[in-house]
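With one protein chain withheld, the remaining protein chains of the complex are depicted in position.
Which chain is which? They are A and B, in the order written, and residues in each are numbered from 1.
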Amino acid sequence: MESLIGLLVAVPLLGAALLLCGGRRLDGIGHVLGTVLSFASFGIGLALFADMLGKDPEQRGLHTTVLSWIPVEGFQADVGFQLDQLSMTFVLLITGVGSLIHMYSMGYMEHDERRRRFFGFLNLFLAAMLLLVIADNYLLLYVGWEGVGLASYLLIGFWQHKPSAATAAKKAFIVNRVGDVGLSVAIMLMFTTFGSFAFGPVLGAAGETSEGKLTAIGLMLLLAACGKSAQVPLQSWLGDAMEGPTPVSALIHAATMVTAGVYLIVRSGAIFNGAPDAQTAVVVVGAVTLLFGAIVGCAKDDIKKSLAGSTMSQIGYMVLAAGLGPIGYVFAIMHLVTHGFFKAGLFLGAGSVMHGMNDEVDMRKYGALRKHMPVTFWTFGLGYLAIIGMFPLSGFFSKDGIIEAAFAKGGTQGLILGAVTLLGAAITAFYMTRMMLMTFFGEKRWQPDAEGNEPHPHESPKSMTVPMILLAFGSVFAGGFFAVGDRFLKWLEPVTSHEHGDPAYGAGVISGAALACMAIGVVGAWLMYGRRTVPVVAPRGSLLTRAARRDLLQDDFNHVVLVKPGEYLTRGLVFLDHSVVDGVVNTTAATVGGLSSRARRMQNGFARSYAVSMFGGAAVLIAATLLMRAV
Amino acid sequence: MNPVNYLYLAALLFTIGASGVLIRRNAIIVFMCVELMLNACNLALVTFSRLHGNLDGQVIAFFVMVVAAAEVVVGLAIIVALYRSRHSASVDDASLMKL
């Protein structure tokens, strides 16, 4: 079976190569080819999964070394794959959701003339993401890490003719680069500390390493995770990344790539377990992002940007859980998977709505769409119920696990974290209810688009609705399936290890509190948006609303704190270069030039002048001779 | 009298000739000053011959005369050629070797 692991990556990579290098002759079948190869990868994943299930839980990990990449004395880098339960979970999520979204894109991108290239990029993304999760060392993981960054950049800027898309792509790339620096520094630190960067040696030796070094590595890994997973302070790119096509937002910027940071933290659990300070930092980042994303999600009128805020917030949950240590790892991954289902479903639903509304994204111009798009309404609605944590849908189980784990942390810290997660649940319920009400309920607020076309909402084609229905199934049942009998916990435990937290309050109390918070959020949203009519033009709003509409001033903050000083630094350096560096050079040149042009005057061409110097020289020679004799 | 006085005279004549080379612009006069310097050298050589009591100095003076004769031939030919092409015998006019 080990040989199949490589195929997981090779199949979509082949698809990407064919579609991107194949030229126009593949235009007609490119989308089918890409989708088929994606499903083929999913099939391989399923085969490996079936094989894995047949083994003893402790023996399930597969490992294979494909080739020796950089065989240097004292520096061994191999292209090796490791497929354990954690990787397997990701492989199934990536290929499964990825294949559904490939299928959805066949309908969504039907009229785009660059469809073949789009599928090529999607396949490239799949290959890179799979490489990321099945790599057996940090260096190969880094290759996948950069690969998904590249694919993300290409897909955000897919509609490059729009300046906003091109800018958003650049923004995502540059912000991600900050995080990538963190990952590369972390890898270097690992190499100096452990002499290796393969998972086995590094994580195995983490227990015997000093806390300071582990903290440094952990913080660098956290920086990397912040960049990739859009966590505070590197969160600013995710909202703008919604400029990409909606399937991209669903696959890359909701379900898979942005969760790579969580994967990295959970995978490096041994390092974080030995570095409590780094863990605290992870928890703080997660908690802050949780609230940050939720608040932004409340204020946005753009349906995709609101969902982006939600994504940020939900990943905040996962990061928070991952920062809790062994009591949280399993719930982080579990929430990651259920979130992958319902958030992808929500994005696809949003895409379906936009598809029917002439690509309008402003929720204030929707309203009363439930009758016109029944399938979209029902799938979106199930995703909505899942994300707010309605019992017994997926979100309830995974989120409940995280909230319990937060309280189980104990002490003041546990109380604060528990309160934050409960508050987050309430806000989540608020903004998701707001989205539901503004989109599918109330009266029509439809506006003609820029060319004056009245929108004629209609249900999307089968290729789009089928993935939505399948994802809705996942949203509904995945959580329950995982949670009942602790199936998911037992599945992952051999890899991530698990400590059962002992919450100060009973599990029932916490679940009840979570449901109560959810109810408060839903009712609040209904009071504001369900009972009252929603104005087409956004009201001015409170100070917090206005700040949240501007992403809580994240771009202004970056501008003031990073861009401006950078500009001043650059200007200063330019000035320094012009005045001091060039000044020294030019002054030297001018001095030499001036001396030369003066010395040149001695070369006046008159033989008599030259004779004088000869004669003077002769006199000097005599003087020297006399002096020598005198001495 | 000590024959060293001849040497002083030779030095004086040499210096006067050299100054003439530096001061005069007429190429022929410059050339005559060079001859004066050569003659001053010859006087010194002859005096050395006497001081040392052998004839080597005189032989060298003799060679100097021969070389001077050859030099006069070439030098005057150059002056004539220069005068023909530039209609001037001034050493300053031939000052093209400058920037």
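Observations on the model:
Please note the rule applied: contacts are C-beta pairs under 8 Å (C-beta built on N, C-alpha and C of every residue); 3 or more make two chains touch, one makes a residue touch a chain.
One rule holds for everything that comes next: contacts and distances are computed from a predicted model.
UniProt records the chain missing from this view under the protein name "NADH-quinone oxidoreductase subunit J", selected from "Hydrogenase expression/formation protein HypE", "NADH-quinone oxidoreductase subunit J", "SirA-like protein" or "Biopolymer transporter ExbD". In terms of the touch definition stated at the top, the absent chain reaches A, B within the entire complex.
Looking at A:413, A:570, A:603 or A:625, the residue that reaches the missing chain in the full complex is A:625. Residue-level contact of subunit A with the missing chain is found at 604, 606, 608-609, 612, 615-616, 618-619, 622-623, 625-626, 629.
For subunit B, the list of residues touching the undisplayed chain reads 1-9, 11-20, 22-29, 31-33, 35-36, 39, 42-43, 46-47, 49-56, 58-59, 61-63, 65-74, 76-81, 83-84, 88-93.
What we mean here is this: only the chains that are shown with their structure count from here on.
Taken together, the subunit B residues at the contact with subunit A in this complex read 18, 21-23, 25, 91-92, 94-99. Chain contact summary for the complex, subunit A toward subunit B: residues 600, 603-608, 611-612, 615.
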